[in-house]
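To keep things clear, I will list the structure first and then write my remarks on it.
Yeah, one chain of the complex is gone here, protein chain that is, but the others are all in their spots.
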Amino acid sequence: MADYNSMELMISVASRELEDGSTVGVGTGAPCAAAMLAQKISSPKLVIMFEAGGFSPELPEMPISVGDSRTFYKAAMAGSMGDTMEYCSRGFVDYTFLGGAQIDMYGNLNSTVIGDHARPKVRFPGSGGANDFGSFCWRMMVMTPQDTKRFVEKLDFMTTPGWLTGGTSREESGLPLGTGPYKIITNMAVMDFEPTSKRMRIISVNPGYSLRDVQDNCGFELLKADNITETLPPSEQELRILREVVDPYRYVIGRG
Amino acid sequence: MADYNSMELMISVASRELEDGSTVGVGTGAPCAAAMLAQKISSPKLVIMFEAGGFSPELPEMPISVGDSRTFYKAAMAGSMGDTMEYCSRGFVDYTFLGGAQIDMYGNLNSTVIGDHARPKVRFPGSGGANDFGSFCWRMMVMTPQDTKRFVEKLDFMTTPGWLTGGTSREESGLPLGTGPYKIITNMAVMDFEPTSKRMRIISVNPGYSLRDVQDNCGFELLKADNITETLPPSEQELRILREVVDPYRYVIGRG
Amino acid sequence: MPVEIIDQGIGPLFMDPDPDNAREFFRGKNRKLEKKVMSLKEAIAKYVHDGDYIAIGGFGANRTPVAACHEIVRQKRKHLGFAGHTATHDMEILSAGEVFDRLDVAYVVGLEARGLSTCSRKYVESGKVKLTEWTNYALTMRLKAAAMGIPFIPCRNLMGTDTFKYSAAKLITCPFTGKKLTALPALYPDVAVIHVHSADIYGNCRFKGIAVSDIDLANASKRVIITAERMIPTREIKRDPTMTRIPYHLVDAVCEVRFGAYPGTMPYEYFSDEDHLKEWLSSERDPEKFKEFLKRNVFDCKDHEEYVQRNGGSEKMRQLRAKEILLEEG
Partner (left out) sequence: MPVEIIDQGIGPLFMDPDPDNAREFFRGKNRKLEKKVMSLKEAIAKYVHDGDYIAIGGFGANRTPVAACHEIVRQKRKHLGFAGHTATHDMEILSAGEVFDRLDVAYVVGLEARGLSTCSRKYVESGKVKLTEWTNYALTMRLKAAAMGIPFIPCRNLMGTDTFKYSAAKLITCPFTGKKLTALPALYPDVAVIHVHSADIYGNCRFKGIAVSDIDLANASKRVIITAERMIPTREIKRDPTMTRIPYHLVDAVCEVRFGAYPGTMPYEYFSDEDHLKEWLSSERDPEKFKEFLKRNVFDCKDHEEYVQRNGGSEKMRQLRAKEILLEEG
C-alpha cells in the first residue's frame, strides 16, 4: 500500500467528489490542490472559479493568493469579484471548500474570533468570501485536521452558515434553497450530514484510525451511518500526480 | 439681423444653458446639436454622455442612434447603459434634453400613447431612457415646437416625470431630491417653472412672436415672469458653426 | 423604521422573479467546455421555442443580431414574450413576423431619428400584444437583479408616473433611510441572442465598443445564442482573458454569421445601411408592398448571406465599412 500523509489523503478524497463538468469555487492551498488533481485524473472539464474574478484558468502552479495572476493564467475570462459571486448567487456553482478555526455538528464555521468579539483572545481574518461561498454554492465541503479544539459543541462565532441549528433551520433562514454542507473530510474520517437532523455523521473512517479515535477527537457526539466503510486511500496515480504535477514544491502536501 | 429658422434658434438658446464643465445626457437630433454647438463656442469641456454607454466622445458628425459608433468615437470610455445610468442616478449628470408628443403645465411628458393604453389611437416608443434621465438628471430641458395639441391641460399618459402635480409633489414622490424640469424652449418662447407652484412660466418671447401668440398656442394657462424679455436670437457665430460644423447636412436644422 | 409596499403597478409580470427557481435551472445547465458551433437555423430551432421569453442584445440597430431575428421569423415562432429594451429594427422584424404576444416595453415601435415603424405600431396597437411599461434602465436593472440572483433591485426611477402605473414594479420604503424606492423584479429571459465581433468554438466572446446591457443579459438568460462576425481560436482567448466579455459557461450555441448585424451598425466593422432601413420603413406603409418586401428579404432568403447579397453584397459592405471607420477622415 502506498505511503502517504494525511494532507495527501484529504486532497485525494476531496478530489473524487468533483465530477467532470461541475463547477467549484476554490481558495488557495488544499482546495485548489484537490481541484487541480481532479482535473488531471477524472474531471478534465471541471470548472474552477476564484473569488477575485479568475474563471477557468490553466493553473501553472499553486496560487499564493485567490487574486494572484495564476488564477487567471490562460483563463476563459479575467472578470471581477462581482462576476464570480453573481455566478454563485445565481446557482451556477456546485461545490466550494471552506475551513475555519472551529466547526460544529451542523457544519457551521468560525473564522472570525476566539473569545469575545470586541476584545477577542484571537482575531482571525473573518469571512472573506467564505460566508458568500457557503451561502450560495450548492455543496460546501471542508478539509481539516480533526481535534476537540476544532470540532466544538459551540462556536465562539458563527462566521459561515452550515446547517445552522439543524433540521429545516437553514431553508427557513432565507439562504438559497437546496444549499448546505455536504462532506467534511478530516485526517481521521469522512463525514456527511444526516438528512433530517442535519447533524454530522461518520460515513467512512480513514485507514489507521478507529471509530473511537474519530469520536475521541471530536467535541460533540457524531452520528454513525448504517454501514461505515474504510476510506479509500490515495491511489498510486493520485499520489504521483499530486506530488509531481500539482504540488511539486510541497507547499500544501508538505503540511500533512 | 441674421436670418434663421426656429430649430436653429431653439438649438442656439439651448446650447447657452450648458456651462463649461457641466455634464449632459443627450439623445440624437436637436439635443445633440445643442451640446455640440456649446462645445464649439462656450463650453469646450462640456461632458457629453449617451444612454447606451458612450462617455465624452469627439462626435465626428450627428449620430443616427444614441448607440451608434459615433457616440463613442475617440471617447474617454465605451461603457454600458448601466454605466451611464449609474452616473445619472448617482447625481453626476447636470442636464438632459427630453421631448414628447404631449407636455403639461408641470413639464410632465408623454411619449407613450395617445388614447387608451390597451387600445391606443397612436402608440409611441414609450420611455426609452427618458423616464430614467428625467428622474435622475438635475435639470431637464425640452426643445419643442409649440401648439395646443402638444401643450395640453392633461396628458393622455405621463411617461416621464416633470414637477408631477406641482408644489412639493415631486420631492414627496421619492424621486431624487433637487431634480426637475428647468427650461422649456419652443419656437415661440422660453419658459421656466415658478418656484412655488412649479407651473410653467414665460420668461422670454422669441423675436417675431407676441405674448399672445405664446398663450394662444398653449393648451393651458402660462404664468408670466415679472419682466419678460425678448429671447436673444442666434448669433452669426452660432449660426455659422451650427450650419458649417455641427449639422452641415441639415439633418436637424433642416427640420426647422 | 417600517418597510412597506406603498403602491404597485397594474401591468402583468410575465416572468417569475424567484431566484430559487432560476437557481434550479442554472444548477442543471451544462457548463462543460464543449464545442457549441452550429448553423443559426439549427440554433434557433434548438433553443428558441414557441412561448419562450426572448431578449435581443445590442441597441436597436447597433450590434444587434438581425440575422437571428430574421431566422426566428422564417421559422415562424409564435407566442413569444419579448423584452422591448432599446428595441428598434429588431422589434420591427419580430413585429413583421408577429412572433410575440407579450411585450415588456422600454423603447418600442420607433427607430430613433429614423422615425416610427408602421408595422411595429400597428401590431402593438392591434390589441394582440399584452404590454407592461418599463424604461431602458429599468429593464437593464431587472436583468442585473437576475444576474445577481436576487428577486428584486431598488431603483429611483418610475415614481409618480403612468409608466409606473402600467409597470409591474412596486413602490417600497428603504429600511435604512425611509425613502421611497421602486422595487424592480428580476427578469430571467428564457433565451437571449447576442451578436459579437468574435467567439471561440466554446462560446468565449469578445466585442468592442459599448456593452449596452449584454453582459447582464448573458448572465440573466437561461439560454444564450451567440452570433459572431468571425470565429477565433481558443488560444487567442487565453492569451488575453481580460478581453473576454461573455465566458463560455453561459453560452449554448455559437453561430458564425458574417455581417450578422446588417442592416444595422457593427462597431469598427460596418455602418448601418440607412437606405435599406428607409426601404423597410417606407414599404411598411403599404401592406401589399410590405408582404412583397418581406418575401424578398426574409422568407425567400435561405440565410443572412443571401439577404446581404440581395441588398448589395460585398460592394455594399465595402462601402459601409468605409463609412463606419471614417476611412476618408484621415
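First chain written, first letter: the chains are A, B and C, and each begins at residue 1.
FYI, a contact is a pair of C-beta atoms (placed from the backbone, for glycine too) under 8 Å apart; a residue touches a chain by one contact, two chains touch by 3 or more.
Not measured: the values here are computed from a predicted model.
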| item | value |
| --- | --- |
| Touching the absent chain when the full complex is considered, from B:N5, B:S42 or B:S56 | B:S56 |
| Sole contact to the chain not displayed, among A:F72, A:W138 or A:F151 | A:F72 |
| Touch criterion as defined above, residue of C:A113, C:I150, C:I201 or C:V298 at the omitted chain | C:I150 |
| Where the unshown chain meets chain B, residue by residue | 20-21, 23, 45, 47, 55-58, 72, 74-79, 86-92, 94, 136, 138, 176-178 |
| Those residues of chain C which, in the complete complex, touch the missing chain | 1-5, 13, 17-20, 148-156, 170, 172, 174-177, 179, 181, 183, 185, 208-209, 240, 242 |
| Positions on chain A contacted by the hidden chain, ascending | 27-29, 51-54, 60, 64-69, 71-73, 78-82, 85, 89, 108, 112, 117-120, 122-132, 135-136, 155, 157-161, 164, 169-170, 173-176, 251 |
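Convention: only the chains that are shown with their structure count from here on.
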| item | value |
| --- | --- |
| Partner chains shared by chain B and chain C (touch criterion as defined above) | none |
| Per Cα centroids, the chain farthest from chain A | B |
| Euclidean distance of C-alpha centroids - chain A vs chain B, Å | 58 |
| Intercentroid distance (Cα basis), chain C paired with chain A, Å | 40 |
| Chain B residues counted as touching two or more neighbouring chains | none |
| Residues within chain C bordering two or more other chains | none |
